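A protein chain is absent from this complex, but the other protein chains hold their places.
Per-chain residue numbering starts at 1, and chain names A, B and C are given in the order in which the chains are listed.
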Amino acid sequence: MQPVMTGEEVMSLLDKVFPQIHQDGRVHEILSISSGTAVMRFTANERHLRPGGTVSGPALMTLVDFAAYVVILGHIGPQALAVTTNLNINFLRKPEPGPLIATCRLIKLGKRLAVVECGITGEGHDDLVAHATATYSIPPR
Amino acid sequence: MQPVMTGEEVMSLLDKVFPQIHQDGRVHEILSISSGTAVMRFTANERHLRPGGTVSGPALMTLVDFAAYVVILGHIGPQALAVTTNLNINFLRKPEPGPLIATCRLIKLGKRLAVVECGITGEGHDDLVAHATATYSIPPR
Amino acid sequence: MQPVMTGEEVMSLLDKVFPQIHQDGRVHEILSISSGTAVMRFTANERHLRPGGTVSGPALMTLVDFAAYVVILGHIGPQALAVTTNLNINFLRKPEPGPLIATCRLIKLGKRLAVVECGITGEGHDDLVAHATATYSIPPR
Partner (left out) sequence: MQPVMTGEEVMSLLDKVFPQIHQDGRVHEILSISSGTAVMRFTANERHLRPGGTVSGPALMTLVDFAAYVVILGHIGPQALAVTTNLNINFLRKPEPGPLIATCRLIKLGKRLAVVECGITGEGHDDLVAHATATYSIPPR
């Protein structure tokens, strides 16, 4: 499964179509899109933290939704507007302070549905902070 | 299953413990907590909208996580710090413009786990915009 | 949302198309199909029990998958062959001995996807033994 857009192309598309993703600053970066996967880095700011410095659940869910969307766009191209139909997330451990890395993998890319599996770790750490699967509906092209 | 805190008590607890829930303004209100259920109203602002005026997926997930937390706190009381362990959400329809209502129901309140089912509708509408279940781990008391 | 088939019609369709659903005997009955819902009764036999008389997890998942299929067929009619794409289940309590009742509700019936919410209780009991949501893909007609 080969990507049809680079990370730069996907981000510059999103900058135009979803400028509000940057409303908290450029906290989400696309590190890479390669065969069937995408990797993003998320640098939490005050908005995303709970007392004690833990990244909030909604910030993790937003990261999953974003990164899953990126891996799909990267493999189906800019014409398609996928919408999330299901997202299931397990919160596994309190993240260490510092940036988080989301690695998402397309486990199905059909004509109508795409399914993505994502793991989130602290940057430089192996243990999963959260794990999620998400399904997107792909409109007829 | 009778609540042990009112909506006002839960909100004033959250105001102290999680002041950042109001970082976008007072967009989330607790309308009621009664036997096994809680009802919240969410009034989206610019931050929560997608082009076309649709409320974003992350805003809906944040609403579910918040409302599920409210129904649990309302029934176990202020001493307990439940943490989300799993959240599963189905996005069903584009919401109409206007406030959203989340109705959450405790379907299990055990010693260690609480499970909540939530439906989200447009205020004054019957059709579900999203439906979710969420599990919280309740620390030993 | 009005059904287009009765419970008898759905069961006699399934008898023809999926005769193997009865391989353990007629353990699943359709009690009713009405606007947007279906109710089934499941009477476990030895195959479905764990030591201690508890109904097994797989038997509960089979019941959900079956009952969700029934409510969909009952509302889209015999021509369509829906396939399960996602099933999420929370196991809440050990069921009491005796028959189980599954009540499934269509929370979305779109052209391409149907989403169903199901609760399982012991017959004559209120507490949920399990709660599930399931998504089915509906092929183009």
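The definition used in the following text is that a residue touches a chain if its C-beta (ideal position, glycine included) is under 8 Å from a C-beta of that chain, and two chains touch if they have at least 3 such contacts.
Quick caveat: nothing in here was measured; it's all calculated off a predicted structure.
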Touching the absent chain when the full complex is considered, from B:T37, B:N88 or B:T103: B:N88
Residue of C:T37, C:N88 or C:T121 in touch with the missing chain, whole complex considered: C:N88
Contact set of chain C toward the excluded chain (per top definition): 17-18, 20, 23, 46-47, 49-51, 57-58, 61-62, 65, 83-91
For chain B, the residues touching the chain missing from this view: 85-86, 88, 112-113, 135, 137
Touching residues on chain A - with respect to the absent chain: 88, 90, 92-93, 107-108, 115, 117, 119, 128, 131, 133, 135
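As a convention for this text, only the chains that are shown with their structure count from here on.
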Chain whose average C-alpha position is farthest from chain B's own: C
Distance between chain centroids, defined by C-alpha means - chain A, chain B (Å): 23
Inter-centroid spacing, chain C versus chain B (mean Cα positions, whole Å): 28
In chain C, residues with contacts to at least two other chains: 88, 135
